[in-house]
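Of the protein chains in this complex, one is absent; all others appear in place.
Take a look at subunit A:
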Amino acid sequence: MNLDTMFAQSGFTPNPQQERAIKHLSNPLFLIAGPGSGKTRVLLWRTVNLLVFQKIDPKRIFLSTFTEKAAKQLRDGLETILGQVTNQTGRRFNLSKMYIGTVHSLCQRMLGDRRFVPDRSRQQIPSLLDELDQYFLLHHYRFWEEFLSEIGMEREQFLEEQKDFFKNGSRSRHQATVSMISLFNRWSEENLPVEELRKFSSCDAFLDKLVTIYQLYLQKLRGGKHRQADFSLLQQEALQMLMNNDRVIHEFEHIIIDEYQDTNAIQEKIFFRLAEGHKNICVVGDDDQALYRFRGATVENFVQFPQRCQEYLQVKPTEIKLSVNYRSRKKIVDFYTAFMEQEDWGREDGKGFYRLADKGIRANSIDTRASVIASTNTDNESIAEEIALLVKKLLDEKKVADPNQIAFLFSSLKARPVVLMKRALEKMGLNVYAPRATRFFELEEPIAVMGLFLSIFGKPQDNGYAGDYQRFQEWMELCLKRAEELMKEDQHLARYISKKRMEVEQTAKDYQLLTGKVEEEGWDLQGPYDPDIHKQILKDTEGISKEAKKGLGSYVLDRIAKRKLEENEPFTLHYIVNRVSSLDWSVLDCFYRLCRFKYFQQMFELAENGTDEGPIWNLSQMTKYLARYMEQNQVVISGRLLVENRFVQSFFMGFVYSLYRLGETELENGDNPFPKGRIPFLTIHQSKGLEFPVVILGSLNSKRRTQRVEEIVRPMLNRNSEPLEKVPDFDMMRMYYVALSRAENLLVIANARGRGISTFKPFKEMLDKKTLRIPDFDLATLPAVIMKQDVLPRIYSYTSDFLLYQKCPRQYMVFRKYGFVPSRSQTMFFGTLVHKTIEDLHNRLISLKREVKL
């Protein structure tokens, strides 16, 4: 068996560049991969080549991808191909030891891996603070009190100064927190230690204060009983570990980094450090598709890779260009290639370019019929109608198989054309899926759920502040109104909600009555609880509910309480009072019960039929938020929390309000990227790495974003970077390039004109009288979508897919496919966790046995 016979078996015929890349294995490889050029396949086969023919041990390969989803695809692909090899040759491959994943997860893995620790001892890995956790920590009023006293500033004064400093136009704690987070993360990603930052902040008093806050934040994460790290610091920790141990440079024989144009400064240091020993580093990317500067990515990592290789490794990389596009029809490729030429990428000194020039991008397709069309040159309203009509025709004439094959892309989903376009489509009876178009909490499903929760627990008082606060109060009113409507439509629901409301009221009352009783009896609330002494008297408290009586009377509770007494760790009376006056359900329990009512139930049914997946994704997201609240705060809603109004405050005014303001969803869908039956509305960033038969570029605006953090950080860096004044245009070029290159069969450009509409200059040049307009487009020339066989066949597990589905398809759908967080049932996550740990145990035992033998 050799590579060529394997290609043949898999029906893959690589082009010469692809083949060269797959077979080039030693020394640095600089792989410049244009859109749709078969990059994933090349990565896959190159890795197969390493594992099968070069006999590289999987644990000696480090392969980093941009998302977990991409990592999973590659892993699945490898397992399929390697499975064939095993079946034919008997050779086995243990991929679980291979380092494949996002940089963050690989960093976390290295931190816990004995291989990287000088004395090979087991390390405690830091627990991860994700973006929301980080926000909640930095936004917490206690943190604010702490740092304000540390920097000796009043809150109002701080808010005022930060507004000027960050130019964020807001004096709110929320906005200040968001701005600080982006600066702090950038500092961490540039690996700038506090002492270094002080050198720059000495001449700027406010910057100096920010450095102090950053320092305090670092202490907080590192000083707790369990070390924590946010995404950026996780990388810093990993780098530090790697720098402290010289053996690490030989641990990986091959370092492969995908989407290299979107890596940051600290990641580059990590990769080169790991590659120091064997020098086999392969980077894959496309500078034209760099999108993540706002998250600290530096496209220079890619553009200047040859120089960096010289600096770090003293070798020159081999450069291979993957330039044949297999995705798009010819005119589409021609269009976006010409688009990129509209900008002057030359350096001021005339020596070279800020972009990798001469990519030689060309289409594989020889279909030269029209595939790029623009709307009529008119106002946004008319354009929306014109495009909606076109979409309807595409569907009616079966040019696409499902609405989810038509993607609308926008630079931002908060713009007016988005609303107009959505409205126009809905008027035609077409459903839209726009996970980031509105804030999550402005979607129909969360409004209904929150409205019902507000009806149960009561709305927090309005203290009359302006701004976001007022908008949030109005939003809660809106939710309540919606809940009223739903209850009017469904008597059962109304009855259920009123029953829950009564339980909440009664629970608070129980708590008050019982603490009153304790006081009346002259007992100490902090004293030990002994069922023999206290139980009956408490049970006889007048006016308490039968639930509280039942709680006090529980034999199980008696047994636990007695045991606690014997163990000399008795429950306090306060604990018992609180326990028996607690709701026996959590917010998540309540959510699952609300799903029983018609309004929600029909959403489940739509998903069960495969008709519409939009609502079920939103419900799934809801369970994630509720579970997060419970994890951060508490699960049980006790009488005490209700009496002191703490629950309502922490849930609505703390948690939900923050999410509402952040306006974020953490959505990264699993296998099926976009719900069936709906037309996706995406930001261009969300469309990264995806392709669609039809793409509609919804607006061509040229809003320049000044990158304040970039401005602050630039002086602190000693780097050959793109000039600040060029950055906005460069970034916009790359963003639109990504958008244009997503289309396979048809690219439609909304070309609005009129008052207040700004058009990005290169589009003005390219869209003119010669451009084919929608009304003149002959739909008959458009080929229908051929269902493409996935490059990588899907892997189905006997147990977690087949058996689970056999048991109950609906349960499979909810927990496995849509990832609902269960409240009380056990799921996949549970099983995998047990399995992985048993595997670790077995491995440990096996290696111990080997040691004994030796």
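Note that in this section a residue touches a chain if its C-beta (ideal position, glycine included) is under 8 Å from a C-beta of that chain, and two chains touch if they have at least 3 such contacts; residues count from 1.
We take it that contacts and distances are computed from a predicted model.
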Which listed name, "ATP phosphoribosyltransferase", "PD-(D/E)XK nuclease family protein", "Cell shape-determining protein MreC" or "ABC transporter ATP-binding protein", is the one UniProt assigns to the chain that has been left out? "PD-(D/E)XK nuclease family protein"
Considering the complete complex, identify which of A:Arg439, A:Arg501 or A:Lys624 is in touch with the unshown chain. A:Lys624
Of A:Lys59, A:Arg593 or A:Lys764, which sits in contact with the chain we cannot see? A:Arg593
In the full complex, which of A:Glu19, A:Glu161, A:Glu444 or A:Asp801 touches the chain missing from this view? A:Asp801
Touching the absent chain in the whole complex: find that residue among A:Ser638, A:Thr683, A:Ser699 or A:Asn751. A:Ser638
In the full complex, subunit A touches the hidden chain through residues 68, 76, 79-84, 86-87, 90, 92, 94-96, 101, 104-105, 108-109, 112, 122, 124-125, 127-128, 142, 492, 496, 499, 554-557, 559-560, 563, 572, 574-575, 578-579, 582, 584-586, 588-589, 592-593, 595-596, 600-601, 604-605, 607-610, 613, 624, 627-628, 630-631, 634-636, 638, 640-641, 646, 666, 676, 789-790, 793-799, 801-803, 805-814, 817, 819-846, 848-849
